[in-house]
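With one protein chain removed, the remaining protein chains of the complex are shown where they sit.
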Amino acid sequence: MGINSAKLGAVLQNFATGTSDVQGVALVTPDGLPLASSLPGGMDEERVSAMSAAMLSLGERIGTELTRGGIDRILVEGEDGYAILTSCGQDAVFLVLASKSAKQGVLMLEIKRAVSELKLLLI
Amino acid sequence: MEIMRLVVTGPVGAGKSTFIRSVSEIEVVDTDRRATDETAQLKAKTTVALDFGRLQFGPDMALHLYGTPGQFRFDFMWDILIRKAHAYIMLVPANRPAEFRNARRINSFMQQRSAVPMVIGMTHMDCEDAWEMENVAIALGYLDLSKAPPIVTVDAQDPASSGQALMAVVRQLMQAHLKPRH
Amino acid sequence: MVISGYLSDFSLPEILQFLDEGSKSGLLAVQPSGLGARAGVASSTALSRHYFIWFNEGRIIAAADQQDYRGLVRMIAQRKWMDESKLRQLISQCPSGSAFGSFLKSQNLLSADQLRLLFSTQVIRQICALFELVNGSYQFVGTVQPPFLEMTGLSAPAKEVILPGLRALDNWSTLAEKLPSSSSSLIQNLQSQPELRLNAQEAQVQGLTDGRMPLQQIAKQMALPLETVQKIAFRLIVTGFAEEVPLATEAEARADTPAELESAGTTGIRQGFLERLMGYLNQI
Partner (left out) sequence: MTASTLIANQIRPELGDFGSIVCFKAVVTGIEEALGEKAALIALIAAGRVRGKQLASALNIQSGMPLEQITSAMQGALGQAGTRLCVIDKIVMVDDAYQVFCRETICSSGEPQGSPRSLSYTMGALQGVLEIATGKRLRGAQVESVLRGSNHDVAEFKEY
């Protein structure tokens, strides 16, 4: 049936609205193109996508060259919040932007749940 | 005599008997009895065991059409008929959503027992309250039209339209020939 | 696209299944009718009332019992989370095309938990109550704007609403005819296996969907009343887990079978035969 981007969009919006402290989400291809997103105003979807994919592949390289193994997630912790990249199967990277007040454990759990839902839509 | 056996199935009121009558060149052998149950309001006669029609198109070639009863209490007949069939066509009344679930049941029954080629014929498409073809297909469980069997519109009263539906069935059989059987 | 009819023909769970599986977007309006409508769903003063359910790609995005787009605002005000004048002001600030709930969250005025509560009250509870309707009509219109002011920003596949709705349903009279037959069995639906959590009994029945065991026998094996198993089976069917397969009652009346059928063996058909038949049909 091909990838249903409207459905992906609905799942992302659901995640962004229904998860505490989440401010934005995006799903991008491993080569840096946007699949679907729900981002705060002022963030350009295409730039966000290219950055996310580059970051993940850089992480993977660190994983292999610096012998850290396969990469499940990359976490950027800033003064004002988190950016978390999680690989979502072969064909996508999931980016979550969360505020500083987010509880990391809960957030990771929510991300895990969302990733399994998204994977189903990407088959 | 070379004979192809085609089963015409579908829920109550789909037009199975009419379909067979309109393509059959012999006087249809039917076993209609006066309906006594709830289908009586729908039509005066309902098929009890089966409808039978024949289309002779060569000195030694014929198509036999077997219509199944629509009600579930005759499902033993469906079983007997589908086991010997070379193909089947399921007629679905597009204006009667109440029957979609029954059509779905009949179809899964057939699919469980037989892997012969099949075609879906939508009848009553000219009625005002008829559903669009694509939507009926979804209601029958075919969510992806590219993976659904061929779906044709049939006016069961019109021999030409019914003939078109038969041609869709024959085309399916021809294609099945091209693919090696497993 | 417009589809309309009566709930007695095409029941609400079936409509929701259809809209989900067909990934439909639009507005479903349900109007209760007759005296059968139960209190709680539609009191006698509200019989002419409509209920509205909005869909996006098969997911339910909002529900309301009035078409004034103020249902969500009323719910927030009722809970005293914000007063109405503040809400009116916020409505004018909400950017067009975004769900009002998402907007409130982005302004840190409502939390995710509050939105989830609103969604569940607005959509899940309201629709589940509609399953109780004995009589009514429905109309689905495929081309409508999403009701941004009614939307929390959350959505749920229709099937996620069907399942709890039917679990809680007491009055099955409208659906009695739709229940699978006691002599039918179930098979797994290969096209769609939804991501829904089944309860213990449902999972047990789903485990027995082998296309051979009739519901009667499943009931016996699970020591449950037949009707309970039929209801579970119906839930599995309308949520896309299983398909009903009638099991033929073994031939009692073979005498009716015509001689032709008995004598002819099932051999393949020659391509030449098909071509001749095609040519013949072409001339009709």
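Just so it is clear, A, B and C label the chains in written order, and each chain counts residues from 1 on its own.
What we mean here is this: a residue touches a chain if its C-beta (ideal position, glycine included) is under 8 Å from a C-beta of that chain, and two chains touch if they have at least 3 such contacts.
Please read these numbers as outputs of a predicted model, since none were measured by experiment.
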{"item": "Which displayed chains the hidden chain touches across the whole complex", "value": "A"}
{"item": "Interface with the undisplayed chain - residues on subunit A", "value": "3, 29-34, 46, 50, 53-54, 57-58, 60-61, 65"}
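Everything below uses one rule, namely that only the chains that are shown with their structure count from here on.
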{"item": "Middle chain, criterion being Cα centroid separation", "value": "C"}
{"item": "Chain centre separation in whole Å, for subunit C relative to subunit A (CA means)", "value": "31"}
{"item": "Shared interface positions of subunit B, touching two or more other chains", "value": "143-144"}
{"item": "Multi-chain contact residues (two or more partners), subunit C", "value": "none"}
{"item": "Sites on subunit A touched by subunit C in the complex", "value": "4, 6-7, 10, 13-14, 16-23, 38, 40-41, 116-117, 120"}
{"item": "Residues of subunit C touching subunit A in the complex", "value": "23, 56-59, 61, 95, 99, 101-102, 105-106, 111-113, 115-116, 119, 152-156, 195"}
{"item": "Subunit C residues touching subunit B - in the complex, by the definition given at the top", "value": "1, 3-5, 8-10, 14, 18, 21-22, 178, 180-181, 184, 187, 189, 191-192, 211, 243-254, 256-258, 260-261, 264, 266, 269-271, 273-278, 280-282, 284"}
